[in-house]
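Omission of a single protein chain aside, the complex is shown with its protein chains in their original locations.
Presenting chain A:
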Amino acid sequence: MNNIISLDALSGILTCQAGCILGNLNDHVSQHNLIMPLDLGAKGSCHIGGNLATNAGGIRLLRYGSLHGSVLGLEAVLANGEILDCMSTLRKDNTGYDLKQLFIGSEGALGIITKAAILCPQKSNTVNLAFLGLDSFNDVLDVFRDSKKHLSEILSAFEFLDSESLKVCTSNLQLASPIAQHPFYILIETSGSNGTHDEEKLTQFLETLMTVGKVKDGTVAVDDKQMQHIWGLRERVAEALLHDGYCYKYDVSLPLHDFYNLVLDMRSRVGHKATRVVGYGHVGDGNLHLNITSPSYDEEVASLIEPFVYDWIAERRGSISAEHGLGFKKRHYIYHSKSRSAVAAMKAIKHLFDPNGILNPYKTLPDD
């Protein structure tokens, strides 16, 4: 089930089977000056059907939005074997309830996605990447606000790393940092159609930041090799953390003013019992990847983390799972982010689509 069905280069609409690998789809559409609306580290192996079922986010969500916006249609097989045809290649179609939205992010619990129609954005012929060093998280937020204002339509990614996350990459993977050590780092990517315009905008912006002291140091990638290296520092943190032994991973959404405090509170809470506590991720989307490591699974560390982390997030009305879904491990914490009325409606929908509970049982929704 890995066939590309069609690509309309004018409208940018791709239809394909769910088993197509994201990276292959990207290669295919790029021949027509298009790109897939999402990009993640696993693009070399992940299936588009899986991306849809998990509502994958990735590093380009800031610019191209979520799959809830870029998926125009899909086909799914239901628990009773019926094929639900919601395939559509139209940008606008207000005829009835928008069923495809239920399947996107459903974690395979409502049906098996077999086909998709996706809106692909234009490929930008100019991409620039800056890697900056900052003194405080407040500076990170200030630069984010300024980036939206000054880079506006060309801003395509805004990621952050704390000094601990970069240290994991430099010590565990022996990757070199292009700049000196700083408490925080940000990656700013711009994508546009006019190289001269974009470079001027970015250079002027960065110089202003340096002059006022919001940014202490930084570099702009001059070629593809440097770009791959800099992205590697962000995309390989997860891999680098595994070298510590066991990694307790949390992927959460938080209001920006409280964002980094979770990392600080967790760091003081676990103290020396953990090897390290790191925070990095899609700060532009309000999405923090909190990771704690220890040489092997440690019940004491685990109990210090949960349920404290979920309670902390619930108090601030954040999401206990921004991108990673609930699956088996987090379903009973759903009430930390969703109301009882909402979960009751979800259960009714699950019962409608899968009355015998044969699709991905014991996952996503809680028992009570």
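Methods note: a contact is a pair of C-beta atoms (placed from the backbone, for glycine too) under 8 Å apart; a residue touches a chain by one contact, two chains touch by 3 or more; residues count from 1.
The rule we apply is simple: contacts and distances are computed from a predicted model.
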Hidden chain of the complex, named as in its UniProt record, picked from "Insulin-induced gene protein", "Cullin family profile domain-containing protein", "Electron transfer flavoprotein subunit beta" or "Myotubularin phosphatase domain-containing protein": "Electron transfer flavoprotein subunit beta"
Options A:G19, A:G69, A:G195 or A:P255, residue touching the unrepresented chain: A:G195
Options A:Q226, A:N261 or A:N360, residue touching the unrepresented chain: A:Q226
Sole residue of A:I112, A:M210, A:A238 or A:L365 that reaches the chain not shown, by the stated touch rule: A:M210
Which residue of A:G12, A:G218, A:G284 or A:G325 touches the chain not shown here: A:G218
Absent-chain interface as seen on chain A, which is shown: 125-126, 132, 176, 178-179, 195, 203, 206-207, 210, 215, 217-226
